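Handing you this structure, nothing more for now.
Just one protein chain is left out here, and the rest sit where they should.
Right, chain A next:
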């Protein structure tokens, strides 16, 4: 309610009241018009203020979501006894015990642990459970294994540790304070609107003051000059525009919500449109966030598995009998099971009990082989050794499903090198061959290749236990290991990855063509990150990193020419040693960048680095660790499904389906709304001249006032509102995803061309059309244009009740006033009719209206209808209320300005034609807004 236009309107309102005060002190019967006007202005300010507040009201209390994560109770050893106390009461030095399923109550240094694994995903982005033990393994507290972090969850095992940090001093507390410490910066659209307000307010104030001075020097009374000043300000300020912009943005926000982009503040819609860099998290955003079988290696060959969301299209060769053996191992050596009661759920969507890689294997085999549980039932499990981190393999022994075969089948999977150690033969084309050096080399090549793709590789082997040694009644003992675990037969490798979402590569390509740089920022391992980056196109197929070139040319990395590489993979460790200049250099020089192993603070530094390049930065993320970067970014995008509350709170936008492709839709909407806002503003600014000219002519030529201040408000806040919102529904003129993102300092919302064309071309034509209507009304009533000049003083004098017109007729003051209101109404209708033409021409900026389709945007026609209906109601329905200054207008006057409206249309078509014919010419540069 303060600042910008509101200030101007407040000033106007106070001037009105002061003017009335002065009038009243000299003449008790002074008319109340100025009081009404002042009140209306204040009302306008307050209403638009309330409206804006209502639209903007949002809660961004990040800390509250951190509070939710505080564990309620902690088991602490104090005074040699175990006590349960509220976690807030923990102090540094306390010894706490945590067991599986609990949240860690503070940052603790592990003293002892039994098979403890923690879920750090919300903090570091690592999706796998992390083992915790008392060994110190790394300099970095985030990477060492002997620290558990506050608010993470202990998944299994137990841990005893000493509290080293509590509350805000914990790692997560730091992140929280980082997130809340990052200031809320102005959105690009807010800056644009401010810029626009500056321009319009500047024009209003300077013209106002200029004409105030002119009026005073023309010997008008100061009081009158003040009233002129108010009129000029009111005419110049587009009162309804800010509300319109807010509505337009919220409408787009709603439209985007339907496309799974939930936007928290409407302004963010446009921010997304001007985004030039997207810093995307990997897990969950670019990838499906579930392990999936990607490659198989058997028979000395690598096979590719389908990693798309439904796995439907498995094309690798399944005829080999090696595959039969491998599939049996995959099926049997697996503890994961589908949860019951999901018969109708597609396989890939079924919930599974078991860890990520077992789940992947279960689903993989279910898709290919059919009912896994049935197969397992036929091959009854006799005994099994589950996977653990010391032996790094999993083993089970089964009866076979062949009733004649009384042998037991032992199946085993685990880390490939461990599995290979236990094998002496290898199965090729269903036959066992001794494992010699060449096959071992082939294995290593395949292993390195798959590992190099960033995939997690598992080895599989089996052994049919001889029936004579192990009869049916043999009792296996896991602890005694009374069965062979060496000289097994190696069957194959299988590698898994969290595969990219199938829509992502396409979306990344679209971003590329839209001039948006996509940077991957992840906490994950560089190799995995690079592999995913390559598969989604963040690093395109033909570009290489410095390391790649070095590897290809077989030269040291230092000798590679930096400029040869288009892509770069930067790890958190490298980033730590970089100055901000070096980071800037990387960001500016490489087109394709992947940041791996980054900490939350580094994400923030990267975002800042991008912002230093004058880029509008979008950041996607889901974890608590992302929240500072989300907050810092020009637009933070959180994941709706996988996202933590902290991330969602810090973000400006939430992707309900966690799908990167939705961002592209968002960008498109954002760009469209920017274009359409230009149209809306151009439409709104145009009539300002038509509203302003009457005052200028009134002051200089002394005509009876052509349009009243109240009438102007009825245009600004009445007839023009719906049409200007309707422009938001306009379709794009060309493929907006094929042009570069706008430069936030060069491509302004309101630029010189827009203002000049609206004010000095269309605006002026509109003013002429409206004046024609005004003159017509006066002339037909007896006051021909030339009799009007310098008539003002007599016209407005209450004492002259027999003013002669051109025909010698004599008019009382009230009759003249009524005629003046008729003039207001006529001028109003003139502007209204031409605003319809203005609305139509604003549908496009470059294309012809006929290319765009006159009837494609139905809302425009609703807008036009609303204009006409409101106009008719004001003139004919409310014509009897004197305070509104509207009168019944003869029907034919509605058509006087129509030729002008058509002229406006034709002129604009010609403008667009020349722009299309001569791109880059003087005309294009000056007439395209």
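Definition applied: a contact is a pair of C-beta atoms (placed from the backbone, for glycine too) under 8 Å apart; a residue touches a chain by one contact, two chains touch by 3 or more; residues count from 1.
Everything that follows uses one rule, which is that contacts and distances are computed from a predicted model.
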Name under which UniProt lists the unshown chain, selected from "Sodium/potassium-transporting ATPase subunit beta", "Outer dynein arm docking complex subunit 2", "Protein Abitram" or "AP complex subunit sigma": "Sodium/potassium-transporting ATPase subunit beta"
Sole residue of A:605, A:650, A:722 or A:788 that reaches the chain not shown, by the stated touch rule: A:605
Residue among A:822, A:835 or A:885 touching the omitted chain: A:822
Selected from A:99, A:174 or A:916 as touching the chain missing from the view: A:174
Residues belonging to chain A that touch the chain removed from view: 92, 109, 139-141, 147, 164-165, 174, 177-178, 181-183, 185, 191, 195, 198-199, 202-203, 205-207, 209-210, 576, 580, 599, 601-602, 604-605, 608, 612, 745, 748, 751-752, 755-756, 759-761, 764-765, 768, 771-772, 775-776, 779-782, 784-785, 799, 801-802, 804-815, 818-819, 822, 882, 890, 899-900, 903, 922, 926
